[in-house]
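A single protein chain has been omitted from the complex, and every remaining protein chain is retained in its original position.
Presenting subunit A:
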(Lines give C-alpha, C1' and ligand atoms only; values in the text may rest on other atoms or scores of the structure.)
Protein backbone atom coordinates (compact mmCIF):
# COMPACT_ATOMS: atom_id res chain seq x y z
CA UNK A 1 0.00 0.00 0.00
CA UNK A 2 1.15 3.49 -0.82
CA UNK A 3 1.82 5.61 2.21
CA UNK A 4 -0.29 8.74 2.85
CA UNK A 5 2.71 10.76 3.95
CA UNK A 6 6.32 10.20 3.05
CA UNK A 7 9.18 12.27 4.43
CA UNK A 8 12.58 11.77 2.80
CA UNK A 9 15.97 13.09 3.94
CA UNK A 10 14.36 16.15 5.48
CA UNK A 11 16.72 18.76 6.93
CA UNK A 12 16.01 22.10 8.50
CA UNK A 13 18.60 24.66 9.44
CA UNK A 14 17.81 27.82 11.40
CA UNK A 15 20.36 30.54 10.78
CA UNK A 16 23.95 29.55 10.04
CA UNK A 17 24.84 26.63 12.24
CA UNK A 18 21.84 25.44 14.27
CA UNK A 19 20.50 22.29 12.63
CA UNK A 20 17.02 21.48 13.93
CA UNK A 21 16.49 18.43 11.68
CA UNK A 22 19.09 16.20 10.04
CA UNK A 23 18.19 13.66 7.36
CA UNK A 24 14.78 12.73 8.74
CA UNK A 25 12.96 10.00 6.82
CA UNK A 26 9.79 8.11 7.66
CA UNK A 27 6.39 7.35 6.19
CA UNK A 28 2.90 7.21 7.61
CA UNK A 29 0.16 4.89 6.34
CA UNK A 30 -3.46 5.84 5.80
CA UNK A 31 -5.35 5.65 9.13
CA UNK A 32 -2.26 5.17 11.27
CA UNK A 33 -1.86 6.75 14.73
CA UNK A 34 1.77 7.85 15.05
CA UNK A 35 3.41 9.58 18.02
CA UNK A 36 6.61 11.56 17.80
CA UNK A 37 8.54 11.68 21.07
CA UNK A 38 11.85 13.17 22.08
CA UNK A 39 13.46 15.57 24.55
CA UNK A 40 12.81 19.28 24.56
CA UNK A 41 14.48 20.98 21.59
CA UNK A 42 14.80 17.71 19.66
CA UNK A 43 12.94 19.19 16.70
CA UNK A 44 9.44 17.72 17.09
CA UNK A 45 7.55 20.97 16.51
CA UNK A 46 9.84 21.90 13.64
CA UNK A 47 9.26 18.52 11.98
CA UNK A 48 5.48 18.79 12.29
CA UNK A 49 5.45 22.33 10.87
CA UNK A 50 7.64 21.34 7.93
CA UNK A 51 5.00 18.80 6.88
CA UNK A 52 2.38 21.48 6.12
CA UNK A 53 5.04 24.10 5.34
CA UNK A 54 4.27 26.39 8.24
CA UNK A 55 8.06 26.26 8.29
CA UNK A 56 9.97 25.83 5.03
CA UNK A 57 12.44 22.98 5.25
CA UNK A 58 16.00 23.43 4.02
CA UNK A 59 16.33 20.15 2.13
CA UNK A 60 14.78 16.78 1.38
CA UNK A 61 11.28 16.11 0.14
CA UNK A 62 7.81 15.49 1.50
CA UNK A 63 5.00 13.72 -0.31
CA UNK A 64 1.42 13.97 0.94
CA UNK A 65 -1.12 11.97 -1.10
CA UNK A 66 0.01 12.82 -4.64
CA UNK A 67 1.55 16.20 -3.88
CA UNK A 68 5.23 17.02 -3.54
CA UNK A 69 4.70 19.49 -0.70
CA UNK A 70 8.05 21.25 -1.04
CA UNK A 71 7.39 22.23 -4.67
CA UNK A 72 3.85 23.53 -4.29
CA UNK A 73 2.86 27.01 -5.42
CA UNK A 74 0.99 29.20 -2.99
CA UNK A 75 -2.44 28.23 -4.20
CA UNK A 76 -1.74 24.49 -4.35
CA UNK A 77 -0.21 24.69 -0.88
CA UNK A 78 -3.44 26.15 0.51
CA UNK A 79 -5.30 23.35 -1.22
CA UNK A 80 -3.12 20.73 0.48
CA UNK A 81 -3.42 22.48 3.84
CA UNK A 82 -7.21 22.15 3.71
CA UNK A 83 -6.65 18.39 3.81
CA UNK A 84 -4.46 18.58 6.93
CA UNK A 85 -5.90 19.66 10.28
CA UNK A 86 -3.58 21.11 12.91
CA UNK A 87 -3.96 21.11 16.68
CA UNK A 88 -1.83 23.21 19.01
CA UNK A 89 -0.63 23.09 22.59
CA UNK A 90 -2.14 26.51 23.31
CA UNK A 91 -5.30 25.81 21.27
CA UNK A 92 -4.77 28.97 19.12
CA UNK A 93 -8.44 29.97 19.09
CA UNK A 94 -9.77 33.46 18.53
CA UNK A 95 -10.68 34.09 22.16
CA UNK A 96 -13.29 36.75 21.58
CA UNK A 97 -15.32 34.70 19.13
CA UNK A 98 -17.85 32.00 19.94
CA UNK A 99 -17.20 28.27 19.88
CA UNK A 100 -19.14 27.77 16.67
CA UNK A 101 -17.38 30.65 14.90
CA UNK A 102 -14.02 29.18 15.90
CA UNK A 103 -15.15 25.80 14.60
CA UNK A 104 -16.30 27.25 11.27
CA UNK A 105 -12.86 28.83 10.82
CA UNK A 106 -11.82 25.37 9.64
CA UNK A 107 -13.86 26.02 6.50
CA UNK A 108 -12.08 29.25 5.53
CA UNK A 109 -9.56 27.38 3.40
CA UNK A 110 -12.27 26.38 0.93
CA UNK A 111 -13.89 29.82 0.65
CA UNK A 112 -13.56 32.68 -1.80
CA UNK A 113 -11.83 35.78 -0.46
CA UNK A 114 -15.12 37.66 -0.16
CA UNK A 115 -16.96 34.87 1.66
CA UNK A 116 -13.94 34.43 3.94
CA UNK A 117 -13.68 38.12 4.76
CA UNK A 118 -17.39 38.41 5.53
CA UNK A 119 -17.53 35.05 7.30
CA UNK A 120 -20.34 33.66 5.14
CA UNK A 121 -21.05 30.01 5.93
CA UNK A 122 -23.72 27.81 4.39
CA UNK A 123 -26.48 26.15 6.39
CA UNK A 124 -24.89 22.74 5.82
CA UNK A 125 -21.58 23.97 7.16
CA UNK A 126 -23.25 25.30 10.29
CA UNK A 127 -25.09 22.02 10.77
CA UNK A 128 -21.86 20.11 10.35
CA UNK A 129 -20.21 22.33 12.96
CA UNK A 130 -23.01 21.70 15.45
CA UNK A 131 -22.86 17.99 14.80
CA UNK A 132 -19.10 17.82 15.33
CA UNK A 133 -19.40 19.87 18.52
CA UNK A 134 -22.08 17.45 19.73
CA UNK A 135 -19.79 14.49 19.15
CA UNK A 136 -17.06 16.25 21.14
CA UNK A 137 -19.49 16.90 24.01
CA UNK A 138 -19.63 20.65 23.55
CA UNK A 139 -23.35 20.99 22.74
CA UNK A 140 -23.92 23.27 25.73
CA UNK A 141 -21.06 25.57 24.76
CA UNK A 142 -21.85 26.34 21.13
CA UNK A 143 -22.56 30.05 21.61
CA UNK A 144 -20.14 30.67 24.46
CA UNK A 145 -17.08 32.79 23.89
CA UNK A 146 -13.89 30.75 23.58
CA UNK A 147 -12.23 32.55 26.50
CA UNK A 148 -14.94 31.30 28.86
CA UNK A 149 -13.97 27.66 28.32
CA UNK A 150 -11.64 25.43 30.30
CA UNK A 151 -8.40 24.25 28.72
CA UNK A 152 -9.80 20.83 27.88
CA UNK A 153 -12.89 22.38 26.28
CA UNK A 154 -10.75 24.79 24.27
CA UNK A 155 -8.71 21.92 22.93
CA UNK A 156 -11.90 20.14 21.88
CA UNK A 157 -12.87 23.27 19.93
CA UNK A 158 -9.41 23.05 18.36
CA UNK A 159 -10.21 19.47 17.32
CA UNK A 160 -13.62 20.54 16.00
CA UNK A 161 -11.98 23.26 13.88
CA UNK A 162 -9.64 20.64 12.42
CA UNK A 163 -12.39 18.04 11.84
CA UNK A 164 -14.71 20.39 9.96
CA UNK A 165 -11.98 20.60 7.32
CA UNK A 166 -12.77 16.95 6.48
CA UNK A 167 -9.03 16.31 6.75
CA UNK A 168 -7.12 13.22 5.68
CA UNK A 169 -4.58 13.79 8.44
CA UNK A 170 -4.27 15.62 11.76
CA UNK A 171 -0.99 17.13 12.97
CA UNK A 172 -1.06 17.67 16.73
CA UNK A 173 1.72 19.59 18.47
CA UNK A 174 1.64 18.57 22.13
CA UNK A 175 -2.13 18.72 22.34
CA UNK A 176 -2.21 17.73 26.02
CA UNK A 177 0.88 19.46 27.39
CA UNK A 178 -1.17 22.22 29.05
CA UNK A 179 -3.93 19.98 30.41
CA UNK A 180 -4.62 18.13 33.65
CA UNK A 181 -4.57 14.32 33.43
CA UNK A 182 -8.35 13.93 33.13
CA UNK A 183 -8.76 16.46 30.32
CA UNK A 184 -5.67 15.01 28.68
CA UNK A 185 -7.28 11.58 28.63
CA UNK A 186 -10.50 12.98 27.13
CA UNK A 187 -8.51 14.66 24.35
CA UNK A 188 -6.40 11.58 23.61
CA UNK A 189 -9.53 9.40 23.56
CA UNK A 190 -11.15 11.76 21.06
CA UNK A 191 -8.05 11.70 18.85
CA UNK A 192 -7.98 7.92 18.99
CA UNK A 193 -11.66 7.76 18.09
CA UNK A 194 -11.11 10.14 15.18
CA UNK A 195 -8.42 7.82 13.92
CA UNK A 196 -10.30 4.52 14.35
CA UNK A 197 -13.87 5.50 13.44
CA UNK A 198 -13.22 8.16 10.78
CA UNK A 199 -10.05 6.64 9.37
CA UNK A 200 -8.19 9.93 9.72
CA UNK A 201 -4.42 9.62 10.05
CA UNK A 202 -3.10 11.18 13.27
CA UNK A 203 0.46 12.37 13.86
CA UNK A 204 0.97 13.68 17.36
CA UNK A 205 3.94 15.18 19.22
CA UNK A 206 3.99 14.05 22.82
CA UNK A 207 6.07 14.54 25.91
CA UNK A 208 4.55 11.64 27.83
CA UNK A 209 6.08 8.30 26.82
CA UNK A 210 3.38 6.32 28.63
CA UNK A 211 0.61 8.12 26.72
CA UNK A 212 2.43 7.55 23.45
CA UNK A 213 2.74 3.83 24.12
CA UNK A 214 -0.88 3.52 25.16
CA UNK A 215 -2.47 5.26 22.16
CA UNK A 216 -0.13 4.86 19.20
CA UNK A 217 0.24 2.24 16.52
CA UNK A 218 3.76 3.44 15.96
CA UNK A 219 6.30 5.66 17.69
CA UNK A 220 8.99 7.80 16.11
CA UNK A 221 11.72 8.81 18.53
CA UNK A 222 13.75 11.93 17.77
CA UNK A 223 16.95 13.13 19.38
CA UNK A 224 18.92 16.19 18.28
CA UNK A 225 17.01 16.38 15.01
CA UNK A 226 17.56 12.75 14.02
CA UNK A 227 15.23 9.77 14.01
CA UNK A 228 16.64 7.30 16.54
CA UNK A 229 13.61 5.02 16.85
CA UNK A 230 10.90 4.14 14.37
CA UNK A 231 8.82 1.13 15.28
CA UNK A 232 5.72 -0.22 16.93
CA UNK A 233 4.61 1.18 20.28
CA UNK A 234 4.71 -2.34 21.75
CA UNK A 235 8.32 -2.84 20.71
CA UNK A 236 9.63 0.20 22.60
CA UNK A 237 12.16 -0.93 25.23
CA UNK A 238 13.87 0.98 28.05
CA UNK A 239 17.05 0.94 25.94
CA UNK A 240 15.16 2.70 23.16
CA UNK A 241 13.90 5.29 25.63
CA UNK A 242 17.48 5.74 26.82
CA UNK A 243 18.54 6.32 23.23
CA UNK A 244 15.73 8.81 22.54
CA UNK A 245 16.01 10.84 25.72
CA UNK A 246 19.74 10.51 26.46
CA UNK A 247 20.66 11.68 29.94
CA UNK A 248 17.12 12.88 30.61
CA UNK A 249 15.94 9.27 30.41
CA UNK A 250 16.72 8.56 34.08
CA UNK A 251 13.78 10.74 35.09
CA UNK A 252 11.54 8.86 32.70
CA UNK A 253 12.48 5.28 33.47
CA UNK A 254 9.46 3.57 34.87
CA UNK A 255 8.06 0.12 34.79
CA UNK A 256 7.68 -0.18 31.07
CA UNK A 257 6.26 -3.69 31.35
CA UNK A 258 3.46 -2.28 33.47
CA UNK A 259 2.51 0.16 30.77
CA UNK A 260 2.51 -2.44 28.02
CA UNK A 261 0.32 -4.66 30.19
CA UNK A 262 -2.12 -1.77 30.86
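We adopt the following convention: a contact is a pair of C-beta atoms (placed from the backbone, for glycine too) under 8 Å apart; a residue touches a chain by one contact, two chains touch by 3 or more; residues count from 1.
The working rule: contacts and distances are computed from a predicted model.
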Not counting the visible chains, the remaining one has a UniProt entry; which protein name from "Cytochrome c", "Cysteine-rich domain-containing protein", "Phosphonate ABC transporter permease" or "Dehydrogenase" does it give? "Phosphonate ABC transporter permease"
Where A:12, A:81, A:190 or A:218 are the choices, the one touching the absent chain is A:81
For the chain not shown, which residue from A:41, A:119, A:181 or A:199 touches it across the whole complex? A:119
Given the contact definition stated above, which residue among A:92, A:131, A:178 or A:226 touches the chain not shown here? A:92
One chain isn't shown here. Among A:60, A:106, A:152 or A:175, which residue touches it? A:106
So that we can see where the missing chain sits, which residues of subunit A does it touch? 52, 54, 77-82, 84-86, 88, 90-97, 105-106, 108-111, 113, 116-119, 158, 161-162, 165, 171
